[in-house]
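Just one protein chain is left out here, and the rest sit where they should.
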Amino acid sequence: MEVGFLGLGIMGKAMAANLLRHGFRVTVWNRTLSKCDELAALGATVGETPAKVVAKCNYTIAMLSDPSAALSVVFDKDGVLEQIGEGKGYVDMSTVDAATSCKISEAVKQKAGAFVEAPVSGSKKPAEDGQLVILAAGDKALYDDMVPAFDVLGKKSFFLGEIGNGAKMKLVVNMIMGSTMNAFSEGLCLADKSGLSPQTLLDVLDLGAVANPMFKMKGPSMLQGSYNPAFPLKHQQKDMRLALSLGDENAVAMPVAAAANEAFKKARSLGLGDLDFSAVHEVLKGAGGSGQA
Amino acid sequence: MEVGFLGLGIMGKAMAANLLRHGFRVTVWNRTLSKCDELAALGATVGETPAKVVAKCNYTIAMLSDPSAALSVVFDKDGVLEQIGEGKGYVDMSTVDAATSCKISEAVKQKAGAFVEAPVSGSKKPAEDGQLVILAAGDKALYDDMVPAFDVLGKKSFFLGEIGNGAKMKLVVNMIMGSTMNAFSEGLCLADKSGLSPQTLLDVLDLGAVANPMFKMKGPSMLQGSYNPAFPLKHQQKDMRLALSLGDENAVAMPVAAAANEAFKKARSLGLGDLDFSAVHEVLKGAGGSGQA
Amino acid sequence: MEVGFLGLGIMGKAMAANLLRHGFRVTVWNRTLSKCDELAALGATVGETPAKVVAKCNYTIAMLSDPSAALSVVFDKDGVLEQIGEGKGYVDMSTVDAATSCKISEAVKQKAGAFVEAPVSGSKKPAEDGQLVILAAGDKALYDDMVPAFDVLGKKSFFLGEIGNGAKMKLVVNMIMGSTMNAFSEGLCLADKSGLSPQTLLDVLDLGAVANPMFKMKGPSMLQGSYNPAFPLKHQQKDMRLALSLGDENAVAMPVAAAANEAFKKARSLGLGDLDFSAVHEVLKGAGGSGQA
Partner (left out) sequence: MEVGFLGLGIMGKAMAANLLRHGFRVTVWNRTLSKCDELAALGATVGETPAKVVAKCNYTIAMLSDPSAALSVVFDKDGVLEQIGEGKGYVDMSTVDAATSCKISEAVKQKAGAFVEAPVSGSKKPAEDGQLVILAAGDKALYDDMVPAFDVLGKKSFFLGEIGNGAKMKLVVNMIMGSTMNAFSEGLCLADKSGLSPQTLLDVLDLGAVANPMFKMKGPSMLQGSYNPAFPLKHQQKDMRLALSLGDENAVAMPVAAAANEAFKKARSLGLGDLDFSAVHEVLKGAGGSGQA
């Protein structure tokens, strides 16, 4: 199977390399073309522009850093739109908001091309290991065609229906994660102030019904007041806000998420927005902003 | 090692049998003595009263149904107190409140005996499999002596310091569990009302950072509105309340737990108190009490 | 003083009549021109279009039903913009969002005219009695010129600084009102379920530190489950949401408002959005949607 691949950042490079390793023929493009060399050494062809990649390949995947890069690659001169059309599919795996995704989708469809949004959960390591979770939505036939590639890139892919559902699913997951983080932090504080060892609480939790990777990974550093930003608090709070807005549109009351969101806002007001989202622990501890990244 | 064992309910029978299987000499007692037969068949000696068991064994474990049974076995005629004393240890593994535990502890210590409270997390299956988690507190020397038995009964035991800490640790863990359940339920509702498949959400969650046994076990039945009471909602709400009281004593603000507690109270007001604590989902769904056990 | 007056709905008619009664010369316009007759009988001149009113008067007040009407009167053919300019002032007293207000402000200023937004608090009765509270913002010189008119229309006017501040002040006030309504409703429920007379609670509250017109006015009908919509719940909830968004922008944590907002959302989900905002009482009572308008 031949695929185009636009965007060779940390994630994209690992993903394109995985495809090559599994026998895909891959034509890569990156804004800074020199970044293509490494992939060329692994057997990739280099395309000069997004348009040329799309002209050459029936399926093109993009993995770009943000909504503006995602839009630029499609709509700019020499962009995807110039060559997309009947029989060609475009798959954007970048994390973008629903509005950006819809805009790209409509433009591609107007040219008779097929479009799938496919944001992923997982970062560098899972990308390298082909262990991403892929939240796809849009054109079902294109999704079906892409399954062999998704099987290489991720441990699991989901088809979620209409465009926008990928982004929504991420919001719901992140909202649950954010509320759970608050519950966790409150428990650590309660243990500490009640004369119990928070470290022992971590051990007990890890053997129980709510044992989960996040508690295991973040707990020890939270107890040290160390919040190296894997997922910045301001982004987590933004996702809480967007999830609450989605709930507002659909008249879903979510009092626990609302309380958690206020704690994240409080953390932002204390200047913790750029630390990891686990830094909400500083708010609950009452230390007031003394955390370190 | 020789141990006494008081109380052969579902939990106690499985635990005593485990001890026998691992080569402990066990003298058992139960209020209804006929319940001892099964253990006798596995090699246990039968004691006629708690006092006689304590007289015979240097270490006696109790696993009783509630605080009143726990008190009765100690303070009634022919009870533990009549024979406890210097060189003898008593280990209560029942789930009781801190006050009950303290009362027993003081009485045992006044007789120069040693006492450990050791409530467990885990129910029938983990008891049978020797996979309980044991939250012990009280006399450290007695705890050390009991480690071989705890190793047989549980996958892990913790020594938590002074009497009362076992009960407190359970409250903290249950509070985190209760808040997390609310976060989970809110997410399921949001997915559903936003046009996403809640079933797919379960699958996505199970691959992510907050994947945990509770989501896996309770999620599918919650989606069916089925709440077979593994842990009754009214008990979960009581533990939330007690955890919030503990936070009140120690001036720990816990806004997410407080919001979760109100949802559980709402569930109680809708008559869902005897269903599983996951029935709080009915409140958040807005169905208002139509869940079934 | 000569003023133009655009919009003769319930509010506008009462306000224009007040101005006439206090000796202002008033030129009125209304989309349905026949509505001008009543004012003409009181001495008003009738203008054929907004543009003609502005051409005639140095100061023109508008009181329109919603943002779309407010925009239409300015930007449509024969609208305010055609005649506004140097030396002329436009005062919009309609309740509109900040974006609408900004759009009008910029257009007026581009034509060298002066603009003041001046939303009011108070409805029909206070409008008739000249007892409105006027929340003005924008051009300070124009505000100063308008004080004689504002003194007739309201019991008090405030100048709040830059455009948008009038709308923001209304949001803050409505947020406090919405949270206080929830506190009130929770208290009524608690009294009722605890065996106290909610009617007596109303009497006790009315003698105490938080006695206020809202408790006095809404309490008795809430106890009867009657929610005649003076201020529809869906609008109150929208204002709570916008106030929380404003807090989000400025990193202000507002946990009580957030909890109150979720209760209003719950009320919406039960179909109570068109009733008075006091219908949130139905959510807290647990009756689930049986209230009546």
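Per-chain numbering from 1; labels A, B and C assigned in written order.
Throughout what follows, a contact is a pair of C-beta atoms (placed from the backbone, for glycine too) under 8 Å apart; a residue touches a chain by one contact, two chains touch by 3 or more.
Quick caveat, the model's predicted, so the values are computed rather than measured.
If you put the hidden chain back, the residue from C:1, C:196 or C:223 that touches it is C:196. Here the missing chain is touched by one residue of C:30, C:165, C:237 or C:269, and it is C:165.
The hidden chain makes contact, of the residues C:36, C:53, C:127 or C:243, with C:243. In the full complex, chain A touches the hidden chain at residues 255, 259, 266, 269-270, 286, 288.
Looking at chain C, the residues touching the absent chain are 121, 133, 135, 155-156, 158, 160-162, 165, 168-169, 172-173, 175-177, 179-180, 182-184, 186-187, 189-191, 193-197, 200-201, 203-205, 207-214, 217, 243, 246-247, 249-260, 262-263, 284, 286.
For chain B, the residues touching the chain absent from view are 241, 247-248, 251-255, 258-259, 261-263, 265-266, 268-269.
As a working rule, only the chains that are shown with their structure count from here on.
Matching CA atoms, the turn from chain A to chain C amounts to 180°, rounded to the nearest 5. Put simply, the C-alpha centre of chain B and that of chain C have 56 angstrom between them. One simple way to say how far apart two chains are is to compare their mean CA positions; for chain A and chain C this gives 42 Å.
Chain B has its Cα centroid 39 Å from the Cα centroid of chain A. Within chain B, residues 255, 259, 286 each touch two or more of the remaining chains.
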